[in-house]
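A single protein chain has been omitted; all remaining protein chains appear in their positions.
What follows is chain A.
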Amino acid sequence: MTPAEIRVEILDILDDISPDEDLDNLKDDVAFREQLELDSMDFLDIVMELRKRHRVQIPEEDYGHLASMASTVSYLEPKMVDIVKS
């Protein structure tokens, strides 16, 4: 997947976890926590959905990389480069 495709995939996961959230105005460089009402259970769900959908494993010590859209995409890029977007 390209970074742009990964971004779309993350948006899809966020929409799945929290369908009432307005994601159109999400700023990539600002922490999710500052823009969306996500708690630790929701962050765990991002990790779990990535595992469920793409078999991507994210060790707990790396959860910090999922702070914002920009940091999430750059963290996932090498892990998802070989995944073909379905």
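Everything below uses one rule, namely that a contact is a pair of C-beta atoms (placed from the backbone, for glycine too) under 8 Å apart; a residue touches a chain by one contact, two chains touch by 3 or more; residues count from 1.
Keep this in mind: contacts and distances are computed from a predicted model.
Hidden chain, UniProt protein name from the list "Acetolactate synthase", "SUF system NifU family Fe-S cluster assembly protein", "Phthalate 3,4-dioxygenase alpha subunit" or "Phytoene desaturase (Lycopene-forming)": "Phytoene desaturase (Lycopene-forming)".
Residue A:17 is the one among A:17, A:31 or A:56 that touches the chain missing from this view.
Within the full complex, the residue among A:24, A:39 or A:82 touching the omitted chain is A:39. Chain A meets the missing chain through residues 16-20, 37, 39, 41-42, 44-45, 48, 51-52.
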